[in-house]
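Here the complex is missing one protein chain, while the rest keep their positions.
Here the chain labels run A, B and C in written order, and each chain numbers its own residues starting at 1.
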Amino acid sequence: MKLVECSVTHNLRVRPEYHILGLECGELGSIEPGQFITVSVDSVEMVLRRPFSIYRVFENRGVIEIFFKVVGKGTKALSELKEGMAVSVLGPLGKGFPLYEGVTAVLLSRGVGLASLALLGDKLKGLKSRVVTIASFKGRDADLASDNEYVKSFSDEVIVLYDEDRSSDVENVRYLLNKVKPDVVYTCGSKRLVRLLKELPYEAYVAWEERMGCAVGACRSCAVRTVAGYKLTCYDGPVFNVRDLIL
Amino acid sequence: MKLVECSVTHNLRVRPEYHILGLECGELGSIEPGQFITVSVDSVEMVLRRPFSIYRVFENRGVIEIFFKVVGKGTKALSELKEGMAVSVLGPLGKGFPLYEGVTAVLLSRGVGLASLALLGDKLKGLKSRVVTIASFKGRDADLASDNEYVKSFSDEVIVLYDEDRSSDVENVRYLLNKVKPDVVYTCGSKRLVRLLKELPYEAYVAWEERMGCAVGACRSCAVRTVAGYKLTCYDGPVFNVRDLIL
Amino acid sequence: MELDLSVEIAGLKLKNPVMNASGTYDPLRYESLVDPNLLGAVVLKSLTLNPREGNPPPRIVEVACGIVNSIGIQNEGVEEFIKVKVPLLRKFKEATFIASVAGLTPNEFAEVVEALEGVDIFKAYEINTSCPNLEKGGVNCALDERCIQQVTKAVRGKTNKPVIVKLAPDVTDIVAIAKVAVDAGADALTIANTYRALVVDLKSRKPILHNVTGGLSGPAIKPITLRLVYEVVKALDVPVIASGGITSANDALEYLLVGAKAVQIGTMNFVRHDIMIKIIEGIKKFMVDEGIKDIKEFIGTLRT
Partner (left out) sequence: MELDLSVEIAGLKLKNPVMNASGTYDPLRYESLVDPNLLGAVVLKSLTLNPREGNPPPRIVEVACGIVNSIGIQNEGVEEFIKVKVPLLRKFKEATFIASVAGLTPNEFAEVVEALEGVDIFKAYEINTSCPNLEKGGVNCALDERCIQQVTKAVRGKTNKPVIVKLAPDVTDIVAIAKVAVDAGADALTIANTYRALVVDLKSRKPILHNVTGGLSGPAIKPITLRLVYEVVKALDVPVIASGGITSANDALEYLLVGAKAVQIGTMNFVRHDIMIKIIEGIKKFMVDEGIKDIKEFIGTLRT
């Protein structure tokens, strides 16, 4: 974990409200899929740093990308960053996903939660696992997967679901998972999906999200209830076995 | 007085730490020399608007200029504004200098206080008065008058004084004023100069500076002591007869 | 959709729940920017019996997300106010005026109210208890339950108009002090004034305000004052007007959600001079978006 001043290499608006921000940070140390960084937006009015999953890594160039949705003041400010501007980055933080070789894995994402799973898909592909990406979105105009070359590059199959045609209904997701019969499922912080995975027999991990203070395991702000009592999302997680979480 | 969103037309760094900011505000109404505007920098962390004299007016283009020194967080932020950015401007505010036709007037400024007197010089020139500008600065690298074409355009004479060669000493200023024997002297908020003018027999006015809240005469934050009790710098001033002020 | 923004506070009908906070707005000086007829109410600057010249400058300083002020209740005194200012205010025919009353002894509050009783434009009194009490060696009346009681009783004895007691926020137990005011006859409470604060300058090694300490206001204080309003509304059956750090319609709505019947805008009047009008518009927009016809149905609906 390092605290570094990074410089913005690019800030792409991929959809209204969705941005991919490239940050040249030099050597951050080895990065596990599922780990995250925090960035500082402004240190007086907006005191807290914002956490984001590491979406993609360009190791040779010392560049990482985060993929975020504009939801409030902080992400608004980040969406306005221009090339060359400096951003304070802390990371990599937390513990990543367990990786398996030669298995069938489903990445089950909801919305921009895809950002927490992409780097994992990339790694799994390298480990010769079969990657089925099931990505659910509100509507077609929020679809972050269909045109996404990166996601296609590591996915053996990409299944896109929408609320607007009800294909994202839990029952349909259950049906799809049961059809794939994965060895392992990875998901992000949608409570609905985590609940579903708790019911199904597949090994499953989630990248959890909780409001954070320090993001390094010191302040105990980011507690999440597990079968072993409260755990810290930033330090013990953000990746948890879905069966350990008590929602 | 209007509250308008203006757009930055230019932001010139004339010396390290000194900027001229051009603002296209459309029709603000008639502007008297000595009046000021306030600009909003950020409305959460930096709650207060910042007051600046109106330095110059380009009536036909609906553009005004302010001339400011970077002294703290607000002016730092203003110094970083780029062309086309929006700035909230309130003005024109306060009461300006009394104007005289066909007289000999001295503009006696200190540092960036020149910004409060320039528009006045321009007006006096139009009124066929003789304008002697005496501008005092810390050192040659903070000299804002010598190369200033605008100041030269309205001044019949420009006398520049420095601390570094002690030409700005009060006694020398006294000597110079007594040599010019002006009908009226206009100055800005240097206490030392106001004290000197109180001792001299010339009619004299000062553009006073005090910390402000509302800037429109409602909150009573900007009190300045006068022979008639506290007056409001933003509303009764910022221009006062030096003899009315109690320092 | 026909929206009903009106609220009633101790019999006082307001066309909407948005008013200014005392000392931060003057309908005459803001005339070209804000139409006071559109506001829920207009609260005037606090008045004392005799003219007060206020504290020497500097009187205001900016801090992170706020300002600290020590005006010292500069005002012309109630007599001059009635003679000079009231006639000028009459032109705002649709405005609802509330007088703000201050004093250096409990009795002075009563005398100011007495002097104002004949002035028909005032529909209610707000009692600014954050004044030094000279009978008690200058301690802040608002921090002293006994003083709050005396002042409220003294004022209550002089008028049948609604008496709104404005409390200080920086007390150990706001409910206890609120209860004292209510028991002594307050019809409503304004919660709250500014927080005692200090700002110093490293270069000169001196306090920045001439008065040394001052009162903190602005966005910085909102979470604390919101908690105060929450506590009082939960504990007592008295209408509360909220004052503290409101910068937007959302901030105003948060106070209403917690149970305030109306809100006051203070510091933000210095920043965006037309903010009160913007906040009224923002509340309307929220009501439309959320399908709320009557703001009274929204007030106090916090779910805990």
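In this text, contacts are C-beta pairs under 8 Å (C-beta built on N, C-alpha and C of every residue); 3 or more make two chains touch, one makes a residue touch a chain.
What you see is a predicted model; the values in this text were computed from it and never measured.
J.: Among C:Tyr30, C:Phe109 or C:Tyr230, exactly one should touch the missing chain; which is it?
T.: C:Tyr230
J.: From the list A:Cys6, A:Ile37 or A:Met212, which touches the chain that is not on show?
T.: Once the missing chain is taken into account, the touching residue is A:Met212.
J.: Suppose we count only contacts with the excluded chain; which residues of chain A make the list?
T.: 1-3, 40, 43-49, 88, 90, 210-225, 229-230, 235
J.: Residues on chain C that touch the omitted chain in the whole complex?
T.: Where chain C meets the chain not shown: residues 63-66, 68, 143, 170-173, 195-200, 202, 204-207, 212-213, 216, 219-224, 226-227, 230, 245, 247, 250, 253-254, 257-258, 286, 301-304.
Convention: only the chains that are shown with their structure count from here on.
J.: State the pair of chains with the top count of C-beta pairs in contact.
T.: Most contacting pair of chains: B-C.
J.: Roughly how far is chain B from chain C, going centre to centre by Cα mean, in whole Å?
T.: 36
J.: In angstrom, rounded to a whole number, how far apart do the mean CA points of chain A and chain C lie?
T.: The mean C-alpha positions of chain A and chain C differ by 47 Å.
J.: If I count partner chains per residue in chain A, which residues reach a count of at least 2?
T.: 44-45
J.: Two or more other chains touching the same residue: where does that happen in chain C?
T.: Only 64-65 qualify.
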